[in-house]
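Showing subunit A:
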Amino acid sequence: MTRPLVRIQDLTVEFGSGVQRVRVVRGVSFDIAPGEVLGLVGESGSGKSTLGRALIRLIQASAGSSVQLDGRELMGLSQGQMRPLRRQVQMVFQDPSLNPRQRAGDMLAEVLSTHGLHTGPARGPRIADLMQRVGLKPEHASRYPHEFSGGQKQRLGIARALAAEPRFIVADEPLSALDMSIQAQIVNLLIRLRQQLGLTLLFISHDLDVVQYLCDRVVVLYLGRVMEIAPTAALFDSPAHPYTQALLAAAPIPDPSQAAPCVHLQGDPPSPLNPPSGCVFRSRCPHAVAACADSVPPLTPTTSGRLVACWRHDELN
Partner candidate 1 sequence: MAEWRVALRTLFARRVVLIALVLLALMLLMAAISQWVLPHDPMTMKISQRLRAPNWSHWSGTDELGRDITSRIFYGARYSLAIGAGTALLAVMLGTVLGLLAGFFKALDAPLMRGVDAMMAFPDILLGIALVSILGASPSNVVLALTIVYTPRVARVVRASTLVIRELPYVEAARAVGVSTPRLLGVHILPNLMSPVLVQLSFIFAYALLAEAGLSFLGVGVGAEIPTWGTMVAASTQHADRAVWTLFFPGMAIMLTALSLQILGDGVRDLLDPRLKGST
Partner candidate 2 sequence: APPKGGAANLAMIGEPQSLDPMASTADLVGTIMQHVYETLYTFDAKWNAIPMLADGMPKMSADGLTYNINIRKGVKLHSGRDLDAQDVVASLKRWMDMAPRGKSIAKDTASLEAKGSHTLEWKFKVPNASLLSQLALPSGMAAIMAKESIATPLTTFVGTGPYKFKERRPDQFVILSRFDTYSPRNEAASGYGGKREALLDELRFTPVPNANTRVEGALANQFQFADQLPAEALSRVEKGGAGVVPILTPSFGFPYLVLNTKEGVMANQGMRQAIQIAIGQGEMLTAAYGDKRFFTVEGNHFPQGTPFYSTAGTDQYNKQDAKRAKEMAEKAGYKGETIRLLTSRNFEFHHTMVQVMAEQLRAAGFKPEMQVVDWATLVQRRGDSKVWDIYMTHSGQFPEPMLSPPQLGDGAPGWWDTPAKAKALGDFNRQADPTKRAQLWGTVQQTVYNEVPYINVGKFSSLSARSSKLEGYTPATWPFFWNTGLSK
């Protein structure tokens, strides 16, 4: 296997202090290979965005966390040292993430000048090229964000990420604000860009359908912890972790001839302020036993590149 482009080890993020301290992401580790599209799924509040933001140092992770980009450790770097590296890691946000008072072209120019790319006369054509690459007309560069539709705004967001010519992009729910017909346009755009530019992508979503379509591997997060990591096909065909199973079962399939989704899980996810001891999922797990409360299950490799964090994995499968 090639060297991973991104290696995350023991990533932990905390918010607040004192009794209000919340650990939103707890000891997460995984690798992303060059050119891979990795899906990150999980319930709302499970820490997906936080993980993504900590990854590119938009928020500070706790001590002991490690994120390596192409072998280079990012965590110890100052914001000043980080700035040149930002060229290599970019983020696409959920709409709207555009400054309402900045023209589209100015926004792209800002990225270019921040990183000293395409200075002088080369800049105009580069901006036009970027606009075209994401399916916008170059003359739209002089428009303000509110003059674009939702889908176009998202394209602009992608163009901004591409402007820095990154190797790795974190896409945080880039589709959730969009209509179905527009979602498809963006998914197709992402696939095309990946093929053309060889991008590596961390794709955060809670739309399992899209993840299944787009991603090579999937990480399932629950209350800040990784439940399961598996190649997409394997995960969707035979989810190993009880949580993954419940998640897949709950998603309604847009086909009336298929079985209606069944309710696997009762109750709400616990508050991250006081998570259950041991396995964080045990309070809602249909298979939980007393032993699950004792200690945190490690992420253990099973068949075909799959990792599962469940004490009863062997019994249940």
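Selection rule: all candidates are chains of the complex that A comes from, given by their letters.
By our rule, a residue touches a chain if its C-beta (ideal position, glycine included) is under 8 Å from a C-beta of that chain, and two chains touch if they have at least 3 such contacts; residues count from 1.
Computed from a prediction, not measured in an experiment: that's the story for all the values here.
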Problem - Candidate from 1 or 2 that touches subunit A, complex-wide - result: 1
Exercise for the section: In the complex, go through subunit A and note every residue touching candidate 1. Expected result: 53, 56, 58, 82-84, 86-87, 90-91, 93-94, 96-102, 110-111, 114-115, 144, 146, 157, 160, 163-164
